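Have a look at the structure below before the remarks.
Only one protein chain is missing from this complex, and each of the others stays in its spot.
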Amino acid sequence: MSAADVPEVSIPDAGDPVAPESGAVPVLDVFDLTVGFGSAAKRAVRRSIPLQGIHLQVGAGERMALVGESGSGKSLTAAAVLGLLPDGAEVIRGSIRLDGEELIGAPERRLRDLRGGRMAIMFQNPRASLNPVLTVGGQIAEVIRVHGDAGRRESWTQAVDLLSEMGIPDAARRAKDYVHQYSGGMAQRAALAMALSCRPDLLIADEPTTGLDATLQQQVLELVVEQVTSRDASLLLITHDIAVARSHCERTTVMYAGRVMESGPTASVTGSPKNPYTSALLKAFGTVDQRRMYAIGGVVPTLIGELGECAFADRCPLAAPECREGVPDLRSVGDRRVACVKA
Amino acid sequence: MPLAIYIGRRLVFLVVALFGVSLITFVVTRVLPGNPAYLIVGVQADESTVEAVIERLGLDRPIVEQYGHYMRQLFTGDLGDSWRTKNPVTTDIGVRWPATIELASMAAIMAVAWSVPFGVISALRRRSLSDRLANVVSGIGVSVPEFWLGIILLLVFAFNLGFAPAPIGRTLGVVPPDVTGLYTLDSVIAGDWGALRSALAQLILPALTLAITTGAPLLRVTRGFMRETMSSHHIRSARALGIPERSIVLRHAVPNVLLPVSTMAAMMYGYLLGGTVLVEFVFAWPGIGKYAIDSINASDYAPVLAAVLLSACSYIIVYLIMDILHFIIDPRTRT
Partner (left out) sequence: MSVVSPRASGSTAPPARRRSIAGVRPVHLLVAVATMVVLVVALVWDGEWRVLRVVLTVLAIIVAPAVWDPQRRVIRPATGVMVALILLALIGPLFTRDPLMLNVGESLATPGSDIWFGTDQHGRDIFARVIHGARLDLGVGFSAAALAVIVGMPLGALAVLRGGLFDSVLLRISESFQAFPTLLLALGIVAAVGPSIPILIFIIAIVNVPVYLRLTRSAVAPIVNADFVLAARCAGQRELTILLRHILPNVRQVVLAQFSVNVAWAIQILAALSFVGLGVPVPTPEWGAMVRGGYEQMVYGRWWVALFPGLAILFAVLTLNQLSDRVRHTT
């Protein structure tokens, strides 16, 4: 990985053996990403820092889950990758590389070509993310036209093909429909078709199944995984449900309060968590056998100013004085990386 | 829902609304203090005329019966007579209604032409120059009294700069052959460009006055809907898939905005059909509004009631037409 270009922050294990297919350039490489809200003119302590020092790598053809509670910064990370941070938010430092190309500071034109072209996203609430007054097929065809040199007719045919690949019956007819005529599951299939229309290297799926019923969730997730795999694309699956991560992704990154807490192969992260937060999250989801429902005590810290301590220290059952001495580094421990002094 | 059923339901609403309107105008004349007979024939009328009117309107009979009588008159198109002009009110209105329609239509076209594009542009970037300008313009446009604005425009453009003619009605003598009653349209039909120029010159200032005051709220509404749309999920989605900004605005956002905005514009037009009173008065525009005011000042009440009734009905009908058009256009109502 390319840590050497950004000297001011170092992680101890820059060339670490855990990195996927070491030597190969990862599809997505987020390094020390720190995002601030509010103007820099405000006193530094008043400025909110919703993302602090995010490290995240997704290798080619890999499926990575980004897990965390709501408000942990998962979606904001995705927005930063796409270069679509909300008004008032800005990247303070760090780097985001897509296939080795730096995105931070890249011109808007270039970013627009990459969005939908080499990286694509599907959001939760698929019916709201399709335009109500344009036909579904028309919207997909437009994405195809914008990123390639296909004409109107050609892009329409491709759009219809994509829809039928995603399992929409009678696609030629349904492509002319509007989103309100689609069911939730079908709308999500259409959103997937639109996201995959230009064969991106990276698909970001932001809570793609929230709002769908349980059986549909499974279907849609399986479809996403299947389509991503068949296209040799990488997947960054954002979810709050660690069970989803476990069944669909080979690697998992756990986020909390705008930090990465633990990252590594899903089996080991969920099987033998090394960060107390990961354990707590697993317990809360009831994946660990127990009688009573487990709730993590306390609340997520407010994100005003950069933290000078472990973000989970207030709620952590293992908290010790050394947890408050500084932000724990994301260290390499065995087959993964953990940000905990106790690990 | 099939179109026919939809239209049927709207028509039922229409009947209910028209019934309500007739009830209100009836109540206004009969329940308010004062003898309605005097309102209708005027205070100067002699005893026998008053007696005749009381007889004709059945004012000595029970109120419910009176209402029935009133409704019968309405259905036969009898709105009474104007003793000022000595004509049946329906005849007078027939002559003046095109003038009001022409003014209201021109004003509506001008209002939409400036406010909707401005609203769309000003919504794109918060605190941009166009956004601030939109704030100022719409703030003043909403607040300015239109009769005063008309006077100021007259002062500046007619009396000081001499760009526009003095407010003496619809045309400077050249009346095109009557087809629609709208002078501008008739001149075009007749191919009489001199008459068209004259008619437009007379029309421009009153229409501009109304376009400024009615365009301002339309600007606000457009900007509001546009802002909302631009921050919606599907726009975020389109951005995230690399759709260029031009297409985001024109293809993805604007059509979403035009549906609600067109409803507002229709409401505005419906309102304008009865809301040109003050401007007609200022510019001596011989429409329904001026007819109403002139009649009031002569204590001639039947034309006033007729004007009130007419504008309420036209509002309801314009709104109905818009509603039905929406049903046809909006993909969400199609199945």
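So that you can tell them apart, the chains are marked A and B in the order they are listed, and the count of residues begins at 1 in each.
What we mean here is this: a residue touches a chain if its C-beta (ideal position, glycine included) is under 8 Å from a C-beta of that chain, and two chains touch if they have at least 3 such contacts.
Keep in mind that what you see is a predicted model, and the values were worked out from it rather than measured.
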Touch with the omitted chain, as defined above, among B:7, B:28, B:124 or B:329:
B:28
Of A:127, A:315 or A:336, which sits in contact with the chain we cannot see?
A:315
Among B:8, B:139 or B:177, which one is in touch with the chain left out?
B:139
Contact with the hidden chain, among B:6, B:67 or B:147, goes to B:147
What residues on subunit B make contact with the chain left out of this view?
16-17, 19-21, 23-25, 28-29, 32-34, 36, 39, 139-140, 142-145, 147-148, 151-152, 154-155, 159-160, 271, 274-275, 277-278, 281-282, 289, 292-293, 296-297, 299, 301, 304-305, 307-308, 311-313, 315-316, 319
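We adopt the following convention: only the chains that are shown with their structure count from here on.
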What is the distance in Å between the mean C-alpha positions of subunit A and subunit B?
54
Complex contacts: residues of subunit A adjacent to subunit B:
82, 84, 87, 112-117, 120-121, 123, 125, 128-134, 139, 142-143, 146-147, 178, 180-181, 191, 194-195
Contact residues on subunit B for subunit A in the complex?
126, 232-244, 247, 251-252, 255-256, 259, 330-332, 334-335
